[in-house]
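One protein chain is absent from this view; the other protein chains keep their places.
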Amino acid sequence: MNDSTSHVRAHGRRPDALRDLSLERGFTCHAEGAVLIRMGQTHVLCTASVLDKVPPFLKGKGQGWVTAEYGMLPRATHTRGDREAAKGKQSGRTQEIQRLIGRSLRAVFDLQKLGERTLHLDCDVLQADGGTRCASITGAWLAAADAVDLLLRRGDLAESPIIDQVAAVSVGLYRGAPLLDLDYIEDSGCEADVNVVMTGQGNLVEVQGTAEGRAFSRQELDGLLDLAQGGIAQLVTQQRAHLRPFGG
Amino acid sequence: MNDSTSHVRAHGRRPDALRDLSLERGFTCHAEGAVLIRMGQTHVLCTASVLDKVPPFLKGKGQGWVTAEYGMLPRATHTRGDREAAKGKQSGRTQEIQRLIGRSLRAVFDLQKLGERTLHLDCDVLQADGGTRCASITGAWLAAADAVDLLLRRGDLAESPIIDQVAAVSVGLYRGAPLLDLDYIEDSGCEADVNVVMTGQGNLVEVQGTAEGRAFSRQELDGLLDLAQGGIAQLVTQQRAHLRPFGG
Amino acid sequence: MNDSTSHVRAHGRRPDALRDLSLERGFTCHAEGAVLIRMGQTHVLCTASVLDKVPPFLKGKGQGWVTAEYGMLPRATHTRGDREAAKGKQSGRTQEIQRLIGRSLRAVFDLQKLGERTLHLDCDVLQADGGTRCASITGAWLAAADAVDLLLRRGDLAESPIIDQVAAVSVGLYRGAPLLDLDYIEDSGCEADVNVVMTGQGNLVEVQGTAEGRAFSRQELDGLLDLAQGGIAQLVTQQRAHLRPFGG
Amino acid sequence: MNDSTSHVRAHGRRPDALRDLSLERGFTCHAEGAVLIRMGQTHVLCTASVLDKVPPFLKGKGQGWVTAEYGMLPRATHTRGDREAAKGKQSGRTQEIQRLIGRSLRAVFDLQKLGERTLHLDCDVLQADGGTRCASITGAWLAAADAVDLLLRRGDLAESPIIDQVAAVSVGLYRGAPLLDLDYIEDSGCEADVNVVMTGQGNLVEVQGTAEGRAFSRQELDGLLDLAQGGIAQLVTQQRAHLRPFGG
Amino acid sequence: MNDSTSHVRAHGRRPDALRDLSLERGFTCHAEGAVLIRMGQTHVLCTASVLDKVPPFLKGKGQGWVTAEYGMLPRATHTRGDREAAKGKQSGRTQEIQRLIGRSLRAVFDLQKLGERTLHLDCDVLQADGGTRCASITGAWLAAADAVDLLLRRGDLAESPIIDQVAAVSVGLYRGAPLLDLDYIEDSGCEADVNVVMTGQGNLVEVQGTAEGRAFSRQELDGLLDLAQGGIAQLVTQQRAHLRPFGG
Partner (left out) sequence: MNDSTSHVRAHGRRPDALRDLSLERGFTCHAEGAVLIRMGQTHVLCTASVLDKVPPFLKGKGQGWVTAEYGMLPRATHTRGDREAAKGKQSGRTQEIQRLIGRSLRAVFDLQKLGERTLHLDCDVLQADGGTRCASITGAWLAAADAVDLLLRRGDLAESPIIDQVAAVSVGLYRGAPLLDLDYIEDSGCEADVNVVMTGQGNLVEVQGTAEGRAFSRQELDGLLDLAQGGIAQLVTQQRAHLRPFGG
């Protein structure tokens, strides 16, 4: 599958380059945090809602909860997909992704410090071009940070429950070569892809690697993880750059 | 319920004034038409998708179909609503609205001229402040017009199946006085509201009037319909202003 | 669409005449109110059940609730329709109609005076020939009145929570001419139809007008509303005629 | 449980007496057969619909199908039950009953002679006082006979596919004594009940006996089956009495 | 249908002989009772779980509940059946069977003596060759007995709530001759079959007889019930043989 003619990425992007990232805070007005993240042509609206209740299994335990839901507008993609609300159920893929986002965010929260409330993250893909779950995590963290910031400013929290940053990127083997931050075309054609979620301090939260066309070697995995590590370091830097006071 | 102190509308709006309207075409890149309509703080993303199939009841009849689906992002509103895909069904309200949007658009289409294809309109509310169904209709028409324009430019259609424009506005009795284009606060507190859908030529497509707090007289209805007529005349003018070539 | 040969209605009915109406009280024995309404060949069984509970959003508020459900037996119609219980969901049409019935009845109830109980109206169409939602409203009001009467006689209520009567009729443009109380054939072939719900005092509760074949003018709407007003005046008179003591 | 004071049945009915039976044909106008059966206070509307299709597993096999669905209006009973269409599924009890009705009717049909069509029986309980499944079978047979009669008169069938009559009755042990045709009070309080379905010729189609309060002896079962046999003989006589030409 | 050449049963089994029965206790390790019952090639895993709660309708009434659920692994049968969890609902047949198992077990329990707890029986068919509902009942009783034995040994119960044994067998008319304990081939080809549930003392709990090919006479039913009685007497003897202390 390794090809003598190397792959030319859209807009001449280098194999180890991220797509253009933008983080637009306050994109909608009601949510405690509302961030439109754009990773190239992938656009996800991430809102963070503060709810004064916890799921039944946590009632009366004096701690909070962080959870996520994920959706994709029917025409976020090249061809229209069925609306999940009309079909009457969320696909396995949707559930897998929203469970991943929830776990990733909980990994950087001290749920005791959150108090008996839920931070409900909604990640809705307005436009898709690969990497929607990774963009959701990166954007949801900033929306969560804005919501926490509001709780602190309102005096509802005395101390931030956020322990660290969290961000995510996909990497993959495309015609035998490792690529950072796959777009849709690359994602569809790659031999293997790995979604990597890491903290601001550079530790791993999730690694989800899948062979698409052929099994991959341990050495290939190591190369991909190196690449992801570099990409996430840039993402957390950009997240931090947006932490200057908002509306402040 | 008629109150001696008259109601002061947000931003000093007059009783017969529309909220600021903006229509942003090409808001997403995959759909054949994609319009973000903003009526004040109500923001709806309307996409038009061209599908090369028709519903079973129309197969082989040589005509097309126009249909619509409606959704609201969970945190489009003041407090987070449950995600319909997660609940496993669309509410009665959602179904009522999407049936209304579909009927309204079909009223200005010659389905024979559309050929055996479906124009599928998706209206997804990103931010809600009252009047989402009306904004959906007004925005969906422009998205539909952009999709038809693309089919004409591609040579897939020889002639436009669009007969007329269609737009919608809500009117209501608030403390006994008629108001045009209700926002959320006004909508929640009004005695009666009427959603009116009209064509570019000024004929009626739908009238849905509902008493909220008290039954209303025929004379009050007449006053509200007059007000709506004036508002829709402005909306269709603004739709037309956006019909200059897009990407042309 | 206006036709030189005018439409001859079934049984030589005049354009402004209602179909034969009969209201049979006590049609079943368990419900607090049970009325079989027949509008020509449209037969709807309307029962009113008194439940000693209110929906969650009203708990502890010291007021009651009035709600409705609507159904159609599978072979109420010319060809057999699927049973909604077997399909596992109510259609959008069903939900739209039952929401309309509920709103219409609530418009003539003082929910404070009802106390913390629910009046649950079930409207089940045994045989359909157009106008089932209107017949449901007219019949449900009488069933509700019988249930309230029982509560008063039992001493469960000191004062009636019923403020006024409510009844409904459909009107439509058929080959350009206005017709009152459409049957199935007329409903299927009309250019526009309007369902009108009014109180005993002649005020409007709901107006739902829909263009079926072409948009209609304001003047045409005005003519239809006049026609509906006359029809409803007759319906409320007939409702009142049935208010003589039942089982008394 | 055997009680010295014997049970006095409603209206002084003897232990081996059926309730009053009436069979009203043509109760609704659209179905090919439409019978309202009344067994005392149990009223079931049984319609027979002729559909020009068969289920997938029978396609192209040159034979027909007979099937049944069962429903109960929410307020057919003493207290209102939830509407199955609103709950989104049929209960186990409903499914059990409609499977029983379908099997019972198929037992007296020659499906080859029916041709590639389906006879769809709908049994909807308008008012319930025990024995609804048995009344459904007895009434559905007459509705089916009317539908077949219509097919013969229309020339759609050359020969009747009906082999025999079928009818059903419940029997039970109440305070140790056998009773025929239980009403709701008796059904709720009996120690054991048996639903028996038999043909016109006196053979068994279904026997469903259930201990409610205590296991019952073989001898007790024998006594109940004798009682049922006598009751069904009367039911089939009454069915036959209604076979004189209808509308003929 | 009576055939001159008599049916030769698999493994030369006589018409009145049961298949080989084995009862393997402790087949899985977590449940309070866990029995793998094998009736010839029909294998059902029956577990009994003790839950410290009762259904809502029994709350605070000081008594317990016994209930059952039934399932079949997709490839327990000759051809793969759809997984009910994936289809999103249990079939009518599944619900009918699990209701039967529950009723049969409750018939031999004193629910007062069980206290406010639920005994939840799960019967999962690992391999099917006819008679799965009967095997489920026979096996579930032993699992229930093991669970009760554990509660007694733990001191959670002072006295056993089990009143009697319960077991079940199918009988059928095959080419006119009565057969005991039908396997799949016999069950598919028989003219009539009866599932019989009896107590250890020989009383009847359930009789479910169904004509498959033709209605059957009362005399034929009597012969089948005699046959079942003999079979169940053997089953309860074998159940008792397994009541020697387990793990004791």
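A few points about this structure:
Should a chain be cited, it is by its letter among A, B, C, D and E, assigned in written order, with residues numbered from 1 in that chain.
Here is the rule we go by: contacts are C-beta pairs under 8 Å (C-beta built on N, C-alpha and C of every residue); 3 or more make two chains touch, one makes a residue touch a chain.
Only a predicted model underlies this, so the values are computations on that prediction, with no experimental measurement involved.
Within the full complex, the chain left out of the display contacts the shown chains A, E. The hidden chain makes contact, of the residues A:Ser188, A:Ser217 or A:Thr237, with A:Ser217.
Considering A:His7, A:Lys89 or A:Lys113, the position touching the chain not shown turns out to be A:Lys89 (whole complex).
Touch with the chain omitted from the figure is made, among E:Val54, E:Ala76 or E:Leu114, by E:Ala76. Take chain A: the residues that touch the chain left off the picture are 89, 92-93, 95-96, 98-99, 103, 107, 164, 194, 198-199, 201, 203-211, 214-218, 221-222, 225, 229. In the full complex, chain E makes contact with the omitted chain through residues 28-31, 34, 41, 43, 45, 47, 49, 51, 69, 71, 73-78, 80, 83-86, 88-90, 94, 120, 122, 124, 126-128.
Following the convention adopted for this analysis, only the chains that are shown with their structure count from here on.
Upon removal of chain C from consideration, the remaining chains are partitioned by touching into the following groups: A, B | D, E. Shared contact partners of chain B and chain C do not exist in this assembly.
Against reference pair D-E, the listed pairs B-C, C-D or A-B yield one interface repeat, B-C (criterion: more than half of contact pairs the same by residue number). The two copies, chain C and chain E, are related by a rotation of 120°, based on C-alpha atoms and rounded to the nearest 5.
Chain E has its Cα centroid 51 Å from the Cα centroid of chain A. Separating the CA-averaged centres of chain B and chain E is a span of 60 Å.
The set of chain E residues touching two or more other chains comprises 89. Chain-to-chain contact here is organised linearly: an open path runs through the chains from one end to the other.
Interfaces, counted as pairs of touching chains, are A-B, B-C, C-D, D-E.
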